[in-house]
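The other protein chains are all here in position, but one chain of the complex has been omitted.
Let's turn to chain A:
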Amino acid sequence: MQETLMMKHAVGGRIFIDSSKQTVEYVWEPSEAGWKFVVNTPMNGEIEELLRLKTEINVFVFQQVEGQPMKKIWFYVHEGPVTYDADQAQLTVYARSCIEYFPGDYLS
């Protein structure tokens, strides 16, 4: 299975993290409050913007299994928290809930 992590601005879709375009180490897992994402990334302009707009980010995981339609999972971050640890160069994002969908299920 191929997986992509993407974090975008919810207003218009500016991309802050796209693991298909840049090498990004990340893990995501269930947490007590919903879901937790930890991304190893140096501080840069995109991360600064993500943190500035942290209440308005869309987090996606795209999962592609060969021969099957792509599954998209969208995560509702709400109030996060969204934090950055400069010592660890780690971004941590908590999401409250998620919706799974297959784009092909909708007429577009």
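Simple rule for what comes next: contacts are C-beta pairs under 8 Å (C-beta built on N, C-alpha and C of every residue); 3 or more make two chains touch, one makes a residue touch a chain; residues count from 1.
Here, contacts and distances are computed from a predicted model.
The chain that is not shown carries the UniProt protein name "Pirin family protein", picked from "Pirin family protein", "Two component transcriptional regulator, LuxR family", "Sarcosine oxidase subunit gamma" or "ABC transporter permease". Listed for chain A, the residues touching the missing chain in the whole complex are 10-14, 55-56, 58, 72, 74, 76, 78-79, 96-97, 99, 101, 103, 105-108.
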